[in-house]
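A single protein chain has been omitted; all remaining protein chains appear in their positions.
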Amino acid sequence: MTEYALRMGDGQRIFMTKEQILTDLQEGMADAADLGTIPDLSGDELDKLVDIITTSSRMVGVEPGMEVPVTHDISTIRIDGDQGNSGVGIPSSRLVGMMMHERAFGADTMELGHIDYSYKPVKPIISQEQQTMEVCQQNMIVPLLYGAMPNMGLYYTPDGPFPNPGDLMKSFKIKEAQEAMEGAAEHLTRDIVWIMQRMMASGADGINFDTIGAAGDGDMFASLHAIEQLRKEFPDIYIETGMAGELMLGLHGEMEYDGTVLAGLWPHEQAPLAAKAGSNVFGPVVNTNTSKSFAWNLGRAVTFIKEAVKASTIPCHVNMGMGVGGIPMLETPTIDAVSRASKAMVEIAGVDGI
Amino acid sequence: MGMPISHIMTSGMSGIRAAGDLVARMEFSKSMRIGEAKDYVSKKLGVSTMDLSDEYVMRELREELGLGVITSVAGVPKGIAAKMNIEKLLDIKINSCEMFRNKIA
Partner (left out) sequence: MSKEEMFKELSDAIVSCKQDLVLAVIEKAKSEGIAAPEIIEKGLAAGMNEVGIMFERGKLFLPHVMMASGAMEAGVKMLEDDMPTDAPSDKLGVIVNGTVEGDVHDIGKSIVSTMLQSSGFEVHDIGRDVPLQDFIAKIKETDANMVGMSALMTTTMPGQKEIIEMLKEQGLREKVKVMVGGAPATQAWADKIGADCYAENASEAVAKAKELLV
């Protein structure tokens, strides 16, 4: 029986028959449908996924006319980053990195960010960030956002003023843990707004929230309030709301936005809140399971994202970096898997961008 | 680097190589979904939606309209100048252009 080469969730090459691929796609899809209480993919959509995965070419591409904008996060860290992450360590200024994305790679939008890549540490270097934004805006044409991670963890000891809710929780101090999260959220909102007031004065097109919710529901609460305040102060600001994971972790458990409890929300439930707060673009995420096949992960990711696209009233740019959106968790994600996942998200999930 | 480039090659609109930046601007400035954004931009440019990712069509059109081109061409609008032309074409305001105007006012 013919076997096709594909990947495990950690990137390792495996071989499966068409029947095995279909079974894994169905199981991944069923997992998403069960967790999110959302519909299955249709038979035609599953067949198309099988076709995409089993195509003999190394890369695939969307049908002409179906292309979508590809937005970028992590700024130029992927070029000059040299700290054992996905950066390739080419010494270059951020302007050079930005222009390489625009002119050499054909990026549709770009983002300026700093090497630490969280909002809080921008405060002491704000002047440098503003001036870099000014220089980049003078030279560039594509939309250029300022981006970083909300990363509410930086507001807890030993990095910040609030006691660590993880420690409090383990000693059953639940109320105190919740209060620490509420305090941290307030500080985070204030810092993001303060930073963006200055970046907008330096010509930024807008803001990218990269990995909202990494520190749980308080992180999302703070980000949504920052979005709301920024939209009010800057009616024309571009706001991209990118998530950290598929499920909003309930570390606080009771935080609400617009009457909705944030904990436990899946991508299709997060999208309307992002729009309500004032975002222009929502970036849903589905995590990759490294112990499952690419087929299982892709079936699952497309099922979740298709529903998020349907539920959203604003464009959805699916997050498709390493370890998300069906893409294997690997610093150098294999091109065959990236390309197939990309095509599937556009043609089956119907995303507005990546 | 393989990942973003793979996405751009598989699904992207090629930025200023074609009209990806213009479609992205409509998604971001007016929250338009992909179909609406492509329709809007294609009407403003007088081309089909398929042409928006077509380098053959867009290379010449971008130069003609002063929207900025991906290759190095002496004398064509770049940076803020190109974005000011994009503002007019798409009937939107771009923050960096506004800041630029404020500085010279």
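Worth pointing out:
Per-chain residue numbering starts at 1, and chain names A and B are given in the order in which the chains are listed.
Everything below uses one rule, namely that contacts are C-beta pairs under 8 Å (C-beta built on N, C-alpha and C of every residue); 3 or more make two chains touch, one makes a residue touch a chain.
Source: prediction; values computed, not measured.
The absent chain, not drawn in this view, touches the displayed chains A throughout the complex.
Across the entire complex, the residue among A:A5, A:I125 or A:I174 in touch with the chain not shown is A:I174.
In the complete complex, the residue from A:M248, A:L273, A:V286 or A:A308 that touches the missing chain is A:M248. Seen from chain A, the chain kept out of the figure touches residues 9-10, 12, 35, 83-85, 153, 156, 159, 164, 166-167, 169-170, 172, 174, 177-178, 214-217, 247-254, 263-266, 289-291, 323, 329, 331.
What we mean here is this: only the chains that are shown with their structure count from here on.
Those residues of chain B lying in contact with chain A across their complex are 1-18, 20-21, 23-25, 27-34, 37, 49-50, 52-53, 67-68, 70, 78-80, 82-83, 86, 93-96, 99-100. Across the interface of their complex, chain B is touched by residues 59-62, 64-72, 78-79, 86, 88, 101-103, 105-109, 137-144, 200-206, 236-238, 240, 275, 280-281, 313-315, 320-322, 327, 332-333, 335, 338-339, 342-343, 345-346, 351-354 of chain A.
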